[in-house]
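One structure, pasted below without further comment.
Here the complex is missing one protein chain, while the rest keep their positions.
Each chain carries a letter (A, B and C) given by its place in the written order, and its residues are counted from 1.
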Amino acid sequence: MEIIVGVDIGNATTEVAIGKIEAEQEFNFIAEGEHQTTGLKGTEENIKGIMNALQQAVQEADLKLEDLDLIRLNEATPVIGDVAMETITETIITESTMIGHNPSTPGGVGLGVGKTVMITELDSCSAGEEVIVVIPAEIDFAIAAENINEGLARGIEVNGAIVQKDDAVLIANRIDKQMPIVDEVKFIDKVPLDRKAAVEVASSGGTIQELTNPYGIATVFDLDADETKHIVPVARSLIGNHSAVVIRTPQGDIEEKRIPAGKIIAFGESGKEKIAVDQGAEEIMKSIEKVQPLKDVKGESGTNVSGMLERVRSKMKQVTGQNLSDIKIKDILAVDTFVPQEVKGGLAGEHSLENAVGLAAMVETSQLPMQQIADALVQELPEVEIEIAGVEANMAISGALTTPGTDKPIVILDMGGGSTDAAVLTQEGNIHTAHLSGAGNMVSMIIETELGLEDFDLAERIKKTPLAKVESMFNIRHEDGTVHFYDEPLAPQLFSKVVSLDEGELVPIPTDHSMKRIRQVRRDAKKDVFVRNAVRALKRTIPTGNIRDIGFVVMVGGSALDFEIPELISNELSNYGVVAGRGNIRGMMGPRNAVATGLVLSYLNNPRWN
Amino acid sequence: MEIIVGVDIGNATTEVAIGKIEAEQEFNFIAEGEHQTTGLKGTEENIKGIMNALQQAVQEADLKLEDLDLIRLNEATPVIGDVAMETITETIITESTMIGHNPSTPGGVGLGVGKTVMITELDSCSAGEEVIVVIPAEIDFAIAAENINEGLARGIEVNGAIVQKDDAVLIANRIDKQMPIVDEVKFIDKVPLDRKAAVEVASSGGTIQELTNPYGIATVFDLDADETKHIVPVARSLIGNHSAVVIRTPQGDIEEKRIPAGKIIAFGESGKEKIAVDQGAEEIMKSIEKVQPLKDVKGESGTNVSGMLERVRSKMKQVTGQNLSDIKIKDILAVDTFVPQEVKGGLAGEHSLENAVGLAAMVETSQLPMQQIADALVQELPEVEIEIAGVEANMAISGALTTPGTDKPIVILDMGGGSTDAAVLTQEGNIHTAHLSGAGNMVSMIIETELGLEDFDLAERIKKTPLAKVESMFNIRHEDGTVHFYDEPLAPQLFSKVVSLDEGELVPIPTDHSMKRIRQVRRDAKKDVFVRNAVRALKRTIPTGNIRDIGFVVMVGGSALDFEIPELISNELSNYGVVAGRGNIRGMMGPRNAVATGLVLSYLNNPRWN
Amino acid sequence: MTTQNINGNKPMIYIFITSDYKDSELVAHIGYGIEEEGIPFKTFVQEKNNSQELAYNAAQNSSLGIGLGVTSEDQVVLQMAKLSKENPVFNKTLNSNEQAKKMGSNAARMVKGLPFKSFKSEE
Partner (left out) sequence: MTTQNINGNKPMIYIFITSDYKDSELVAHIGYGIEEEGIPFKTFVQEKNNSQELAYNAAQNSSLGIGLGVTSEDQVVLQMAKLSKENPVFNKTLNSNEQAKKMGSNAARMVKGLPFKSFKSEE
């Protein structure tokens, strides 16, 4: 045997390493290959991806497929992970009691109080009456301004205006008295008429101060103590606004209500726990902890969550052919997140960030479907010896230890797309493994949800690359503040947009979020999933459960390529005195190729000489 | 008696309210006045400020001083608060093992490894040698580039450069090979020569990935596991950098050390606790809690903290004439904060945010020095009856209850400059008070420290007003993202600066901090002091200690004028079902004039008819 | 081409139109859109030209570097000083005063660095 090949079939990527035995005791790695895994890992469709990766590798090594002597496949235990998102709160405004959409160009400034009157009815008001005029789209702004001036001349105290079109500044510029004007009120017909209302617009760059204060609203509407208690949620919801309207509708309210999102039942060795998803991630994880180790998880049918739980089971059935009832969900990760939703009962299309729960689940099996793949490979390459080699975790550890500076006791964190897999090699030489749900796909799902993207690929892109803002036709400003100038003008549609930098290409992000916000969402999603799971993984694999009892943590897999994730994890682990960082397989491959490398190395420890 | 005046002498402001009895049962407030308190509250110097405030008020009422019938002074119990800052950590680089100052214009890109060689010694290198050239200020960049090219032509592998002047891009543009170049290295003479070094510069807008990874440094320097453990702090300190240099000096290190900052001793009813200031605010507050209620606090002499503790005692002695030994410190507030400091042993003037502790302390006394002020007032206004009226807390409650929408059970939070004072009126009609250290001055001190301002007035300004960034000669962008255009060009020195908006005036903030950072520091300082103290105050005054047992919280005092503080507090208290907001005395005065108003109202409850 | 920088250096968007649009409602509504966004602007009647030329010239002269050109058949071009004449920001035939107002808003939003209004949802 001279040319030994390791083939690692991952959920997303198939990797290959080729080693050559030059002489007794002399061995060299001579080439690598990589291709997207074709089909579900563990099924015959994988062959295509394997052949592609092999072709790449033999080409790099200047060999032919027939030159290969031995191909070792990983003894992969399939792990299938999936994610789902459930929105658990909604915000409802009753009786159209407030307008809080914060339009970008309100008019005037100050606080105005009066009775709401349709501008067409201004004639029927008498001198001395305090009014707030309501101006629907049918009324031209110039006519509206004229009408207001006529009313003012007649002695009517017009103190503010609520406008349907984006006309506030136009009207403010044409009336004889300064007053606060809130515009872009889409559902103007829902504004209660003949009611006392307060309109407030802050000065340039500031926030309103009266309508965000319960006692300010109490002053304006002469409320007693009980009525003031009732108005608190309205005041709070307006904090940070530049403008707002509050209307005196005594039963009117803004409420955040929980949306029932079904229950999940976690079965453990010692018992079971039922938990409502709308209790939030913290409660869900607490319940899960009570019944560790998990035996299975079921969901209440008809919810996103239960749909996802059944999906992972079906996918596994596809791979192993097992009965659905024999497929068990062994890990759950719940993360609290936000999703922008339209407020119900809003007068102007107000949006609010509602609570949501992201849930990742994972199934694994002890079945070994690799034999059919090995058989198929034999068909493709009759001249090459094919064998299924050691346990995946052992191969991963062996490969990871080729990272300079590592030694046992060591934990390998394999951070993929659907699951986070961990393996520990203790000082005594024992190996323990754990599979956890929640990985790259969950990070992208959270980014997609929190930014309201409805585009998973875009979320993946935002996850993987730093941001920039297009400041002018010729320059962008990176998220770190540095400026980059272009020789040629950028496309006009990029102007003012936040962009994702993809290998020199600027991909516009079609939302109104600031660069700062998108960056925050990106980093928080990575922390919530991977820093959490790094700690969970270490606690589960290390026999003592004490992170201080290992020396080294090596991160491998696709998500270890991320430009931020390894640092976020090493930051967290610094408190425990561990060395943590992105792997560098064979001092050159970065976090990739650990298992393939391990497969080759493990042969060398036990060679069969021809 | 017809014209009744209430005079409230505060630590910072003296306020006046004038009421007129029109007929039996008919009464009106007719004027207000306000002036900066002259001298320490409770001393005869206060007269000047009182007379000024009275003048304002009588003018507004169209009266003369002689028309006043009765002046009621608050029975003020002096409360004196002060603040101090103590830095408790420092960062030290030993053996010049790294350069992490992150200059704004490094050159080239990538990772370069080699032995450090002075550029003037490049001649003595042989072909095939891997070097990093060191270029001091004496070498013109064009010459340096020539020398590097000559070396490259001779076959020397020049892989990177470390440059003293801001010349990296100039050199990179003139050499024949792309390599990473880090410049602006102030102390170039401290760069160890003849050592293996790694230079890394990230691509545009990105962060370095190799030198922030312990295994990356291990790969570059071929470190074993122990040496890799040792290098972890260096790697961590470089996270987020755009460029960096790491030099192989085996004992070299970056360490964060605690700076001994003395101890404070807290004396309580039940015992005493000694706590080292460098343990941080959380530990200090825990120790204080153990010995509640506090009887006194002493500091170890020679520290900033002890100096401040003695200062408050001396100030009180000035007011009351008591012996220093009879003056007790009754409350402490410690806040964890940061101060930018230069790293010791740095090669390029690196800065780091060191931990610091902000400490506020407060003394109060039961002495009543108001009589001398009353006597002096009698001299000034012989025709007016002067009396010292009720307890300050009672007056504050009475005045605060004129805020629309309030009712008992109610807590008044008086948020001043030196202390936060609270008074509760229970459902049963009982009044309890508490004085806490930590208020407006502490907020400004924290802002000043964290931004490295060394200018308390500027910190006060940053505290009180929203920010904007000067984007061009004609427009600014507010912190809320809105844009404001000017007709006339702005002064050139404002260009690119973050400014504080002071009544239309743009005051430049002379630091390099981003607007986002300054805003964060401002808001965090307000939260750390006032949200903290609001909760402490409520728990101390409410007899049950349970915040849910009161219905209303009214915020008064100068710091209640703040555009953010009342919202931050009401946000926190929303969890407890309380109505909280800025006071609106008599439905028109905002959070001012509570005590003065209460003084007048309390006479009406007990009038003496002539 | 004359430099009509009468107002000194005060930053303004310039709208160049041909004489047939002198009192048009369409041009007035472009102005309303800019006014609502709070940016100053000025309209100038120019010799007959296509809107691309007009917009380009307006952008070069505008101290904000933003210009609009309006000519026959309600064709409006929004241009920025540094772009080439053939590749303006917008080139649109306007169907209504509302669309004209949105075009004005977008011209102002370029100055303010805000996202454009979409032409899709019409009143």
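One rule holds in what follows: a residue touches a chain if its C-beta (ideal position, glycine included) is under 8 Å from a C-beta of that chain, and two chains touch if they have at least 3 such contacts.
These numbers come from a predicted model, not from an experiment.
Within the full complex, the chain left out of the display contacts the shown chains A, B, C. For the options B:Asp67, B:Glu95, B:Glu130 or B:Asp166, the residue in contact with the chain missing from this view is B:Asp166.
If you put the hidden chain back, the residue from B:Phe474, B:Phe530 or B:Tyr603 that touches it is B:Phe474. Even with one chain removed from view, chain C keeps its contact list with that chain: residues 8-9, 11, 63, 81-84.
With the whole complex as reference, residues 104-105, 137, 141, 165-170, 173, 471-474, 489, 492, 495-497, 512 of chain B touch the missing chain. Residues of chain A that touch the chain left out of the display are 474-475, 477, 483-485, 487-489.
In the analysis below, only the chains that are shown with their structure count from here on.
Centre-to-centre, using mean CA coordinates, chain B is 47 Å away from chain C.
Rounded to a whole number, the gap between the C-alpha centres of chain A and chain C is 40 angstrom. Looking at chain A, one finds that residues 104 touch two or more other chains.
Contacts with at least two other chains are made by residues 38, 113-114 of chain C.
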